[in-house]
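Here is the structure we will look at.
Moving on, here comes subunit A:
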Amino acid sequence: MHAEIASISSTAVEPLYLTFSLAGQDYAVPIAKVQEIREWTRVTPLPNSPRYVRGVLSLRGTIVPIIDMRLRFQLEEKPYDSFTVIVVVNVGGRLAGLVVDTVSDVVRIGSAERCTMSDFEGKTNRAFIEELAQINGNLLIVLDVDRLLNVEDLATGAGPSEQ
Partner candidate 1 sequence: MAIDLRQFHQTFFDESLEGLAGMETALLRLEKNPSANSTDDRETLNAIFRVVHSIKGGSGTFGFGWVADFSHLLEGLLDDLREGRRTLDKAVVSMLLRTVDCLRNLLDAARGNKMVDKTAVENVTQALEDLRRADAVVVAAPSVDSKPDSAQRWRIAFKPKLQLFRTGNDPWRILRELALLGEIKVTCDSTALPAWHEMDPECCYLGWSIELTGNVTRAAIDEIFSWVVDDAALEIAPLAEPTTPVAHREAHTDAKPTMVKLHGPSLRVSTLKVDTLMDIVGELVITQTMLQQTATAFAPKDLPQLLVGLTQLERNVRELQESVMSIRLLPLAFVFSRLPRLVRDIGEQLGKQVELRLAGEHTELDKTVIERISDPLLHMVRNALDHGIESPAERRAAGKPATATIRLEAQQKGGNVIIEIEDDGRGLDYDKIFARAVEQGYASANARPTQEQLQEVIFHPGMTTSDAVTDLSGRGVGLDVVRNNVRSLGGNVEIYSRPGQGTRFTVRLPLTLAILDGLGLQVGDQTYILPLVSITESVRLTADDLQSIPGGGEVFALRKDYLPLVRLHDLFGLAPRSPDVSHGTTVIIEADGSRAGLFVDEILGQQQVVIKSLETHYQRIDGIAAATILGNGTVSLILDAGGLIRLAYAHTNVAAMRRPVAPLAAIAPLH
Partner candidate 2 sequence: MATILTADDTATMRQMISFTLGSVGHEVVQAPDGAEALKIASTRKFDLVIADINMPNMDGISLVKSLRALPDYRFTPILILTTESQEERRQQGRSAGATGWIVKPFNPEQLLTVVKKVLG
């Protein structure tokens, strides 16, 4: 399954987000930063890289790094299956693929849906969280995509990557 997200115009008031799930928790990223969604395919591993950088893929001729989001958030690793999806994000011209369990929905998040951080206690690194929202009783963690792709954070690890 390849799906390219057509540019859905989002108003400044209530922007659109793509939601996906990881280990039972729902997350959201702004639709404006999502370039496309792809099914999982074998990647070429990169030596001397962090564990969560699984490798690189060719995206119509461009070499794009693929980040395993479970590993990025230090969650339990899960074997990839037919539902595993790569969300390709574009942050200021830099591309990266995020491996997630499943992609759910496109939702609007406005002031009605947003809630405060102070109530939140989660395992996810708070540095990546942009804000929190609640839709239909479900907690949604809105991610700061720019931070996820921050170059310093993607610095080479000390040793070779493990399989």
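Simple rule for what comes next: a contact is a pair of C-beta atoms (placed from the backbone, for glycine too) under 8 Å apart; a residue touches a chain by one contact, two chains touch by 3 or more; residues count from 1.
In picking the candidates, the idea was that all candidates are chains of the complex that A comes from, given by their letters.
These numbers come from a predicted model, not from an experiment.
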Touching chain, any copy counted, for subunit A within the complex - options 1 or 2: 1
Touching residues (chain side subunit A, partner candidate 1) in the complex: 42-49, 53, 55-58, 61-65, 94-96, 151, 154, 156, 159-163
